[in-house]
Structure formats: structure tokens, C-alpha cells
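To start, the structure itself, in C-alpha cells.
With one protein chain held back, the other chains of the complex are shown just where they sit.
And now, chain A:
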Amino acid sequence: MSAHSTAIGVSSKRGVWGGGNEPLKASYGKLMMWFFLLSDIFTFAAFLISYLAIRVSYPAYAGPAETFVGSNEYWPVPELVFEAVPFLHGFHAPLVFVGIMTFILISSSVTMVLAVEAGHRNDRNDVVKWMLWTMLGGITFLGCQAWEWSHFIHGTDGGSVLTYINSLNQNVTETVFGANLVVNEYGPPAFAQLFFFITGFHGFHVTIGVVLLFLAFYQAAVGVYDKRGHYEMIEKIGLYWHFVDLVWVFVFTLFYLI
């Protein structure tokens, strides 16, 4: 190495051994949040890439959209499965509701980054305002997901006639309505299983996120961060919230588009 380095190999200017340093110029909390998010990205990547691998290992429905019927012989077309909207029973609006959900989550990510920007300026009023909007976005998204799940579980009016092996190990042919972990009217069992596990795990993250948002909102409102002297907590929770949005972008593509 450099000939000018001291015996312990540290320049006196940086004073690394004096303590109080921030490795990678990021605070402890932010650094740990990044590495937590990295490991969480791997978890979701494993889920989503498995979805893709299982999805392409099944035949896909290839006929015209008008004559589509659910069957466990082939993978369904997403825009024909997710085509219901609340309050409009029997109305076909392919992907409209999930589009609204995506819009809500991206918007809440925008209000979150505005809260972080306000935090940099120590502007308590703006932080509180944008945190409240972000929280509302998160809660609305969770409500939409609850409806989406409920609709998916209860199914359509007609259902689908399927031949499958039921939980008593009998081979049966009957009309199936909705979805559970054994059988579903839309496609192979793996379709509903992956839907429940992946969107469920994402929804769980959103729920945790809403709790964290509320804590930060409350602490900002009562002036905890003003006393502390910085608004870094908003930044850390912001990182988590953007991550939730990031995962949804991939869930949206894999489940609803492909």
C-alpha cells in the first residue's frame, strides 16, 4: 500500500479509531435498513421468480378471450380472472381495480418522498401532512386488497366444472366456486396458492408499514423529532415504504400482466 501510511494503516486525518464514524457515510439505522431491505428483496425475488417458473411450466390458455373458462388443465389469463370492481356486480372491467390499487400505492410512495423532503427541511407541518396522506394511501390499499381477496375466495356466479382430487383423496367432478388452497375455479391449484402466499406476504409488509407510518406520524406531530434534532426516522421508514411499493410493481407485472 501507500508508503505514507502509518504503522496501523490509518491516516490521522480520518481518525477512524476515535469512534463516532459512520461507515459508508450513512447512519447506523439507515445502513441496517438497507441491508434488511436487501435480504427482504431476496425473499420476494425467490417467491416471484418461483411464480414465473411454475407459471411457464403449465400450458397457457390460448383461445379467444370471450370463450374463456377456468380449468385446472391450463394457466388462466390474468385479465379474465381479475376483472371485477366493487359495487358493479357482473360488470367486466379487466384489470381496472388492480390498476387503481397500483395507482394508490404509487401515489402513497410519492407523498412519502415528499414527507422525507420536508424532514430534510425540519418542517414539522409538512412532515405531518404528507405522513397522514401516505398512511391514508396505505390503509386504502389494504382495504382494496381485502376486497380483492374476498372476491377471489368467493368466486364468480357461474363457477367452473373441474375434475380434481379432493381433500378426502377422492376423484370428483363438480362445479367449483372461488378459490382455496386445494382447488380453485380459475386455474391449477398452484395459481391460487401462489396468489395467496405472495400477495398475502406483501399485504403483511404493507400492514407493518402502516403501523410504522402511524408511529412516525405521531412522533412527528408531538415534536419528538424536533427535540431529537433531526427527522432521520422519517427517512428510514420512507425506505421501507418505498420497498413495499417496489415489490408491488413486480407483483403487478407477474400476477396481473404476464
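What we mean here is this: a contact is a pair of C-beta atoms (placed from the backbone, for glycine too) under 8 Å apart; a residue touches a chain by one contact, two chains touch by 3 or more; residues count from 1.
Following the convention adopted for this analysis, contacts and distances are computed from a predicted model.
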{"item": "Name of the absent chain as recorded in UniProt (options \"Carbon-monoxide dehydrogenase large subunit\", \"NAD(P) transhydrogenase subunit beta\", \"Cytochrome C oxidase subunit IV\" or \"NADH-quinone oxidoreductase subunit H\")", "value": "\"Cytochrome C oxidase subunit IV\""}
{"item": "Omitted-chain contact residue, chosen from A:Phe97, A:Phe152, A:Phe195 or A:Phe250", "value": "A:Phe250"}
{"item": "Identified contact with the non-displayed chain, of A:Asn122, A:Ser150 or A:Asn180", "value": "A:Asn122"}
{"item": "Option touching the unshown chain, where A:Gly29, A:Gly158, A:Gly200 or A:Gly223 are the choices", "value": "A:Gly223"}
{"item": "Residues belonging to chain A that touch the chain removed from view", "value": "24-26, 31, 34, 38, 41-42, 45, 49-50, 52-60, 77, 79, 94-95, 99, 102-103, 106-107, 109-110, 112-114, 117, 120-124, 126, 221-223, 226-227, 229, 238-239, 242-243, 245-246, 249-250, 252-253, 257-258"}
